[in-house]
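Before we start, here is the structure in question, set down as structure tokens.
A single protein chain has been omitted from the complex, and every remaining protein chain is retained in its original position.
Each chain gets a letter, A and B, in the order it is written, and its residues are counted from 1.
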Amino acid sequence: MIWVAQMLAGPMLWGGLFSAVYGLHGLGCALDWPDRATPLGPLHPGGMILLWLVGLGLHGLLVALNRAGGSETQRLLVRSGNWVGAVASAVTLLPVIVTSSCG
Amino acid sequence: MTEDQHAIAPNPPRKALLLHRQLDRVWSDLPGWRGTVCSVNHGTIGLRFMATSFAFFAIGGVLAMLIRAQLATRDGAFLDTQLYNQIFTMHGSIMMFLFAIPMLEGLSMWLLPKILGARDMAFPRLGALGYWCYLFGGIIILSSLLFGVAPDGGWFMYVPLSGKTYSPGINADVWLLGVTFVEISAVAAAVEIIVTILRLRAAGMALTRMPLMGWYMLGTAAMMLVGFPPLILGSILLELERAFDWPFFEVMRGGSPMLWQHLFWLFGHPEVYIIFLPAAGVLSTIIPVFARVPILGYGAIVAAILGLVFLSFGLWVHHMFTVGIPHMALAFFSAASALVAVPTSVQIFAWIGTMWAGRVELRLPMLHVAGFFLTFVMGGLTGVMLAMVPFNWQAHDTHFVVAHLHYVLVGGFVFPILAGITYWMPMISGRFRVRALGETAFWLILVGFHGTFFLMHLTGLLGMPRRIDRYPDNPEWEWLNLISSIGGMVMAMGFALFVLDIAMQWLFGRRSHRNPWRAPTLDWAMALPAPSYNFASLPGPGRDDAGAILPLARGEGLLPGAPRNRREVLVTDAGTGRPSHVAVMPGNTALPIWTAMVLGSFFLLMLAGLYVVTPLAIAAILWAGWQWGGFMGSRADAPAIQAAPGLSLPEHWQVRQTLAYSGTVTLLVADGTLYASLLFGVGFLTVIAPNWPAPVSGLGLGALLTAGAALSVMTVATLAARLAETRRATPSGAGFALAGVLAAGLALVLLGGLAMLLDDPRRHARDALRAVLLGYSVFHGVVALMLGLRSLCDARQGRTGSQRRGAAPVWQLFQTFWLTTSVLSLGVIAVQEIG
Partner (left out) sequence: MLIGSGLITVLVLALAGLAVWRGPRPSDERRWTIWWGLGFSMSVLAVLLAFALWAGERMIARDDGALQVQAEAQQWGWRFVQPGPSGPVETEGVLYVPAGQPFDIVLTSRDVIHSFWVPQLGGKMDAIPGHRNVHRLMADAPGTHEGLCAEFCGIGHAAMRFEVVVYDPAAPPPFVSAESLP
């Protein structure tokens, strides 16, 4: 059953990351973070972009470190799971670098 | 996996007829009316679900015809507005909650054990309970229409319109209470389906080799488990607001109407995929049969299911694009909504590829599959269009959306289900169908459907909003609506003919020979119509497809017959399918219907506003719940059962990882989701709702001490529950159980004391949320206490032993869950006090 956990890891990571970024976005807009600047640029998009990149890094690790054994179908499923999560995180959170944050 | 190859030696062949008699005596329903009331057999319950949901489909369809008649002309002079509002609300709610969901529950209950090689679902009584809750809830909802007090706020019941101020009548309560009552059956079905798929597959059937239908239903059930709790929570909160004036959605006192929308759509969007996935499972089962080749891309399809299950929880805000959420948040959900089309497209192309590889026979089920393609593809594409914010702002809440949602629901659910019904009908009735009727029905439905909904896209783009009963100033919409209405009548004729076809098949069809479609899956490895016990002996490695029909009937498989005169099933390991133990199932009993009745009495009392009497109903529910435990546990260790030569397995009373244990874990996932939704509500209102911070609270040191004491005693109870299990073979076991029960009781008393100290929940949303957090804790305390008492009885009455554990493992699970959520809840309140 370990392979099932490996298969679910990618999508679960997406779920966590998506909730975290979405939560951060809501919190930031409610607390007027976009107006606050840090030396590295505006706080709000900055924080979300950072979180996103960290998440993508974790996804990269998952994909790279995948050592699933077992039958061919099992390996295919684990690999697909990893990629489903990675692509989902990349695409659904892409707007953090594209759109304006609280407008 | 090498385990797959572990051969299991065959049992010696016997006379099939003798085995049949022996098994049928044990597994069949009681004769006469007692059979109706007492049946727990998955075949009976599954068919009942399907038949009842089809009846609700017909009622929903009649309401749809009324809608279409009203909209055919612009002055629509035949229904008044109030009635029209009730009718479209009831149409939507019936179709979603009383047709689609129960239909898929019924299909999976009826089919899963057959296609996975089992004799029954994992929790037969739970299935029956679910059915009665569904039936009673459905009747309550429906009768409101007769009394003219049906819900009228639209199927998503937006607040404040459905709040007490703007809907003072009983209408909204009918929806909230009735739908919640029905949802008991959805959660029960989800638990049952998951445990059945994971633990009752044929011996040696690894997950990676199970028929795709199993994967689809596993995905569906997982989504139901996580998708329904937000709706249930939302309904409870709204009913509390309506009944007791606790503000959660009212802006003046710190609530927000947006919370309802989030909770509703957190359920509502996944709901669409909950409906679609089983239908796609039917397609993945039927298409290879009629193309005469194996399905193409098994792994890709499983991966697509995985993607759908997760992604569909990241889309809900696309129903809220116009509520004034910042563009970035909209963009997240817009991107996710586009992405979710990818797994769908993978499946569609895998199906096309399968048909490409084979020679397709256009038999009747396959015609309905063609209907799916002709309809669903377009619905999916309009869905992608609606996911784009600029277009959504134009088309949202117009008849374009009405067209889209029917293309998806009828294309993605109704057509596949019709395909499934015609496909499995020989197994249900044991007969072939009568010629030509079915084809005519199909063409009428197809033509009627597109006649109704194709031009409706244009109606919407021309600006006609949904949910209006007349449009006197817009003659330009009239001809479009008239065409839609005519199309609707044609479709209705098609459905009537479909029902006639089924009835004719049942009454006059020729007797079918077995496996009429020459399908490969296990569901066809049985005589027709399907016997009450499915398999005379259970499939195993090398005997797990339709070809094994004769050896299985002769008892060469596992656990042949019913030599011990009780319902026995084989429980396997979740991943590999290695045999684990033999579970003994409950037989015919009236307990499910009694339990559903006392539950129903609670909902009816709430509906009538007789709140002072509800404690009686709650006591009755507890009493009924207590009876359920009576079947579990055994007074003596039983010898191992020989399932096949060289394969001896223990009975379920002597193992820890029982079906009940798996079921409780699964149920707690749903429960945990409900709790997480509640925490989401707390966070959401704190951050987003206007009129925060809340007024100063009256909590002080006394409350802190009480809470601390409650948590400490709860911890003691949890430890005692643990010890009660580990020391079960010694005399101290009963002592620990008693200590645990006393501690749990004391914790409940302390929680009650804490409730006295809370501020009036009617004052502000924060105070209302605190009361709910506390109520949640008390509720779980009561369940934990009941399980503790059950464990105590087990220990006292000698139902525990070195191997037999009684209810203790399940008690521990609940006790731990109670403790964890209570720590979190009281922690949240503490943080609010400090912050």
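The rule is simple: contacts are C-beta pairs under 8 Å (C-beta built on N, C-alpha and C of every residue); 3 or more make two chains touch, one makes a residue touch a chain.
Not measured: the values here are computed from a predicted model.
J.: Have a look at B:Tyr216, B:Tyr471, B:Phe603 or B:Trp653 and name the one touching the chain we're not showing.
T.: Looking across B:Tyr216, B:Tyr471, B:Phe603 or B:Trp653, the contact with the absent chain belongs to B:Tyr471.
J.: Among B:Pro257, B:Pro270 or B:Gly451, exactly one should touch the missing chain; which is it?
T.: In the full complex, the listed residue that touches the missing chain is B:Pro257.
J.: Since one chain has been left out of the picture, which residues of subunit B touch it in the full complex?
T.: Interface with the chain not displayed, on the subunit B side: 81-82, 85, 153-154, 158, 160-161, 165-166, 251, 256-258, 293, 296-297, 300, 304, 322-324, 327, 330-331, 334-335, 338-339, 341-342, 345-360, 362, 370, 373-374, 377-378, 381-382, 384-385, 388-394, 396-398, 462-463, 465-471, 473, 689-691.
J.: For the chain that got dropped from the picture, name the residues of subunit A it touches.
T.: 95, 98-100, 103
The definition used in the following text is that only the chains that are shown with their structure count from here on.
J.: What's the distance between the Cα centroids of subunit A and subunit B, rounded to whole Å?
T.: Spacing between the chain centres: roughly 29 Å.
J.: Show me the residue ranges of subunit B that touch subunit A in the complex, using the header's touch definition.
T.: Against subunit A, the touching part of subunit B is residues 1, 206-209, 298-300, 302-303, 306-307, 309-311, 313-314, 326-329, 331-336, 338-339, 574-575, 683, 687-688.
J.: For the complex, which residues does subunit A have touching subunit B?
T.: Listed in rising order, the residues of subunit A that touch subunit B are 1, 3-4, 7-8, 11-12, 14-15, 18, 21-23, 25-27, 29-31, 70-71, 73-74, 76-77, 80-81, 84-85, 87-88, 91-96, 98-103.
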